[in-house]
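Right, one structure below, let's go through it.
A single protein chain has been omitted from the complex, and every remaining protein chain is retained in its original position.
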Amino acid sequence: MFKELFNLTLLQHTIRTATPLILAALGGLLTQQAGILNIGMEGMILLGAFFAVVGSYFFGSSLAGVALAAIIGMVIGLIFALFVIDLKSDEFVIGIAINMFAGGLTVFLLRSIFGVKGAFSSPDIVPLPKLNFPFMDNIEFLNIIFNNHTIFIYISWILVIFIYMYLYKTPQGIWLRGAGEYPDALETAGISPRKMKYTSSIACGVLCGLAGAHLSLGYLTLFTENMSANRGFIALAAIIFGKANPIGTFLATLLFGFFDALGVRLQVVGVPAQFTQMVPYLATIFALVIVTKRQMNKGKKNKEEAINLGE
Amino acid sequence: MERLTKNKNLQYLNSLFISIFASLLIGALIMIANGRSPLVGYGALLTGAFGSKYNIATTFAKTVPLVITGLATAIAFRAGISNVGGEGQLYLGAFAAAYVGITFTGLPGIIGIILAIIAGALVGGAYGFVPAILKVKYKVDEVITTIMLNTVATLFTAYLVNYPFASSQGKMGGTEMVAEQFRFSRLVKLSTLNTSIFYMGIIAVVIYYLMEKTSYGYDFKIVGQNSIFSRYAGIKDKNQMVLAMVISGGLCGIAGALEVLGVHYRFLQHISPGYAFDGMLIALIVKNNPIGVVLMSIFFGALKTGSIAMENSIGIPSELVSVIQSIIILFIAGEAGFKNIYKNWKMKKTANSKVGEKIV
């Protein structure tokens, strides 16, 4: 039984499950680094999934689907930024409103555009292309785990590195982090933190849109109601767990993807999946407690040091 | 220099109506884009919500969990702690009530029911206690923890009903039915409206009384408004926050218990389609005013019921209502921002004429 559970296919499924999480989490960590807690990722993913299907179905091209998903993500990201940054609304209220909006709008449009309830699938929806690397075909390990995935999986990995470089190696990335940690420092250095926050929010919308496109055009080519199925919140958990660092967050999504894939398989052999599914959420809460506890200890230490200096 | 705006509530009511009206207008535009007449659409919605005894009953049946979860959120928000975890507290409370109803089948009705409701309240309250303690002790953001705990609760109850408490008919995502004497009677034929609305009424009165008329409600309010002031004046602000969260969780637990005892007669894996989220949004919209929660819940209940009738009679998908509701939230959340922008713009216009005025 152990062999049945833990084999190469499990890793393959882990990667598949993790991909939309990676994309969304990369977006969310940008807003997180810019000082915005984005709860609206769930809705952004859902809208992306729906409009990817719309684009792919009507234009007969997966690229059109992806583009439409990205555009709708951008628009939602812009609206989110407008309310949170300029109208100074509570970020969590706006996030929840976006989730509700997405849930309602996608089902509404599903019925008015496609005239179906629950789910829409059609042979006319063009799926994302899958990449085959012939050199891996004969090496079982590589073939199962790394070969024949949709292009998004490879893109998501490249993005991890790309965003890491952006955040830590380019001036703009440094400003974005500064805007989150201490906007006044940026302002007095003559850089607008508002601009950086807007950038992060729009980028987050686009990436969540892409995550949605991967859900609906990746391994399945269909849209179902509430297709995002909590992935926005798991992505949020990964961000917090990975301390909003792209590498850490990437590893967290793989970890959470692994437990999800494992849960599906456990269910097949009759073991409840719910406990493996709980892992991301519980792990995040524990991580939060540990982090703040450590910070509090550090604060205490700093205070003691300050006291020594004062004498 | 003294701008004495006594009628701040009136002003807010004003913006609220404008927001609702604007959202309905956007809804109308969507209907037109969809090739339907908004007049016919909203007409169908209205008759669907209030057109007959059955419709009215259904509207009020939908109102019950919204009022309770809305009040639950309002009381926590008022004390300055954000309970986004109502959904999880509701699920656990519902399961606890179902557990009592299928385990203690020998109890007489009224005692059994009270026991089931108390069980729901205790479990929900305990589940609210966790994030509250994490907030006051470790400063862990309660918004994140309660969101995370929601899913943990739904997963945990899903496990319970599919494994140890699976109904004898197989894994259908529900427990056994609760014993006969635990089931609330229906009030209107075919509708799910049941006697739980009376419990809701009692809860609404008690919470209203607590929040608006007592010294405890006063303490909550001041802690939420300015915790430093409350500490200065001798209130233990952290204790108040924890207490408010436990009450909030308890109420959500009761909302779940009433769903079990009044509507489904068993715990179901998907017993709530997001009641606590709707309740939270209602509380946000009415700024935690308990009477406002009740009225807005009826409005939301009517929208939900009416939207289904609207879909059945003229084919406009009922989800239009969710879209409208979410836009109301956006407008309300942006209200202060819109006003500020307007104020700043106005101030800029008059700034020059003001220079030279004495300092106050």
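By letter and in written order, the chains are A and B; residue numbering begins at 1 in each of them.
The rule is simple: a contact is a pair of C-beta atoms (placed from the backbone, for glycine too) under 8 Å apart; a residue touches a chain by one contact, two chains touch by 3 or more.
Operating definition for what follows: contacts and distances are computed from a predicted model.
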Name per UniProt, for the chain absent here [options: "Serine/threonine protein kinase PrkT", "ABC transporter ATP-binding protein", "NADH-quinone oxidoreductase subunit A" or "Cobalt transport protein"]: "ABC transporter ATP-binding protein"
Contacting the left-out chain in the complete assembly, out of A:A185, A:V268 or A:M296: A:A185
Candidate in contact with the missing chain, chosen from B:F17, B:F198 or B:F229: B:F229
Residue of A:N7, A:S61, A:T170 or A:N297 touching the missing chain in the full complex: A:T170
Residues in subunit A touching the chain absent from view: 165, 169-171, 174-175, 177-178, 181-182, 184-191, 303-307, 309-311
Touch list for subunit B against the chain that is not drawn: 1-6, 8, 213-216, 218-219, 221-222, 225-226, 228-229, 231-236, 347, 351-352, 354-360
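In this section, only the chains that are shown with their structure count from here on.
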Interface residues, subunit A side, partner subunit B - complex: 37, 39, 79, 83, 86-90, 92-94, 96-98, 100-101, 103-105, 107-108, 110-112, 230, 233, 236-237, 240, 272, 274-275, 277-278, 281-282, 284-285, 288-289, 292-293, 296
Subunit A partner contacts - residues on subunit B that touch it in the complex: 30, 34, 82, 84, 134, 138-141, 143-145, 147-149, 151-152, 155-156, 158-159, 162-163, 277, 280-281, 284, 317, 319-323, 325-327, 329-330, 333-334, 336-338, 340-341
